[in-house]
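Have a look at this one before I ask anything.
All protein chains of the complex are present and in place, except for one that has been dropped.
All chains are identified by letter, namely A and B, in their written order; residue positions are counted from 1 within each chain.
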Amino acid sequence: MNELIQAIGFGLVTASVLALAAVGLTLQFGVTNYANFAYGDIMTLGVYLTWALTTTAHLNFAIALVVAVVAMAGITAAVAEGVMGPFVRRRSPTVVLLMVTFGLSLILNSVILAIWGANSDAFQLPGTQPLHFGPLLLTPIQLTIIGGSIVAMVAIHLLLTRTGIGKRMRAVSDNRDLARVSGISPTPVVRATWAITGALATLAGVSLAVEASQFSPGLGEGFLFVIFAAVILGGVGRPYGAMLGALVVGLVTEVVALWLPQYKLDVAFVVLILVLLLRPQGLIASAGKV
Amino acid sequence: MTSSSRPLLDVVQVHKAFGGVEAVADCSFNVVEGEICGLIGPNGAGKSTAVGLIGGALRGDRGQVWFAEQDVTSWPAHRRARAGLLRTFQLSQEWPNLTVIENVLLAAPEQIGETLWSALSARRRMRRQEEENWGRAEHLLAVFGLTALRDQLAWTLSGGQKRLLELARIAMGRAKLALLDEPMAGVSPALRSSIISQIRDMQASGISFLLVEHDLGVVGELCSRVIVMAAGRVLTEGTLDEIRQHPEVAAAYLGVSR
Partner (left out) sequence: MSTLLPIFATAFMYVIIYAILSIGLNLQYGVTGIVNFTYYTFVAIGAYVAGVLTLGKPPAGSGETYILGLNLPFPIPIVLAALVAGLFGGLLALTVFRRLRSDYLAITTLCAGTVAFDIVTNSTGLFNGPNGIYGVPTPLASTFGVPPQNTYMVLIPIGLVILALVWWVAHCIDLSPYGRTLRAIREGRDAAAAFGKNTLRLQLGVMILGCAIAGIGGALTVEFVGAFNPSAFETVETFVVYAAVILGGPGNNLGVILGAVLVQGVIIQGSLYLPTIGAESLVPAIRNMVIGGMVILVLYFRPRGMVGETRPQLGVPRRRGLGVRSAPGSRGEADS
């Protein structure tokens, strides 16, 4: 029983990391209407940027994270504009767009390898001593990840419901043609979405790296399929669905880890296959996106 | 055929809702052999959904579709097509990076060389049939005035030429019934009369039509009988003149039409 409670605790941590990543991915997937296979490498790049700021520039971790998040928002938006933009404007078919993001994934990963090498690195952070909450053991770092993720989710909620750009993002994601007819120009919406994607990817990547206590250039790529599982479970383009999907996948992986620790993330694939077979529109359906 | 037999196409109480919105609400209508039947109605009346349900691209929530005396309700689109029920789309759906003649050839029914095994083993029979089909396709291109475009990629065609290509594909596919979803959309006035006369000739050669069209002039020229849909329901049917007299139709459709 205690083991199960502990697993649920870890599940909440994984879900928090996953929610950051999945919301970032699903927002972009919904607005631009194609999947981004470079997302894992954007996460990793954010991690290495943060790490470089703490080690080379000797910044405080929190400041480094903020700087990296802002920088990655800009970098992601610029790369999307420069590389994806020409293909989108030319109305390239989805197959080609997917290939381009696949190519970007390889390039970003190679850039990381070229600059930082293939070895593992780690953030040196305080707060690794676990605290007791009844049968539950969580470190201050893990609690911070959960808290930070909740704050980010609330911020995304406010962005989508209270701000003009957020409302426009939802409109474009729901129905691009209708949004265009109602006078919403998709270009600034797409740019803003990519920036938010880059920011969330960085937060998710750093959380993942800190939680795993070390990281290497393959960090994001190895986690990408779990993120996709949460996104599809929640319904493509549905940020709240992605949060729910992240919670389900996070809990399922950690509970399964009680029996099959080495395959815990692979359970996400089983979830994905089940969703595709049984409820391809995801838990929260979005019309016209299946 | 006996007098008790079903019409060529019999749509019985077909229903389709999208997330609570009834796009097609318990609709029943039919198309008899040899006729060009019109299907009109204001935007959002459910015409295209009805075409999707008949063609098999959409699966209805309930109701039945009968075609050529068979219950095809559970059949996927490709199986209905093989039975002779072919359709066009509201936006032309040519295969853009294939040539015009390839587009036509693709519609040929029962091609021997269409499986991997026969492509490898039955090459002589395949070649003989392909030469036959090629001849027929070239003939159809001539009929539809597309011969000069034979080796061009389909995406280079104008809107009206694409519609002619669609009709050529339907002829090539030996359709019994053709569902035409707004065949005049995107067609220049110059090609209009050509398309109308092509549809008439195809009718004379034995193809029946269900014609979804906004332009009542075209409907009046081609259709002996017209079905009117509004808000997912069949409002009435009759000749175009009868329908013009119908008060509800005037309110729902003709009053607001162009």
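Assume contacts are C-beta pairs under 8 Å (C-beta built on N, C-alpha and C of every residue); 3 or more make two chains touch, one makes a residue touch a chain.
This is a predicted model, so every value here is computed, not measured.
Chemist: Using the whole complex, pick out the displayed chains that touch the missing one.
Modeler: A, B
Chemist: Can you tell me which of B:7, B:38, B:60 or B:113 touches the chain that was removed from the display?
Modeler: Among B:7, B:38, B:60 or B:113, only B:113 touches the chain that is not shown.
Chemist: Of A:99, A:136 or A:212, which one is in contact with the hidden chain?
Modeler: In the complete complex, the chain left out is touched by residue A:99.
Chemist: Given the contact definition stated above, which residue among A:35, A:49, A:184 or A:219 touches the chain not shown here?
Modeler: A:35
Chemist: Which listed residue (B:55, B:160 or B:183) would be found touching the missing chain in the intact complex?
Modeler: Only one of B:55, B:160 or B:183 touches the chain omitted from view, namely B:55.
Chemist: Can you list, in ascending order, the chain B residues touching the missing chain?
Modeler: Residues 55-57, 76-79, 81-82, 86-87, 89, 93-99, 102, 105-109, 111-116, 118-120, 123, 126-127, 130-131, 133-135, 137, 151, 153, 155, 169, 173 of chain B touch the chain that is not shown.
Chemist: Against the chain that's been left off, what residues of chain A make contact? List them.
Modeler: On the chain A side, contact with the omitted chain comes from 29, 34-35, 37, 83, 86-87, 90-96, 98-100, 102-107, 109-111, 113-114, 117-118, 221-222, 224-225, 228-229, 232, 236, 262-263, 265-266, 268-269, 272-273, 276-277, 280, 288-290.
Methods note: only the chains that are shown with their structure count from here on.
Chemist: Which whole number of Å gives the spacing of the CA centres of chain A and chain B?
Modeler: Those two chain centres are 45 Å apart.
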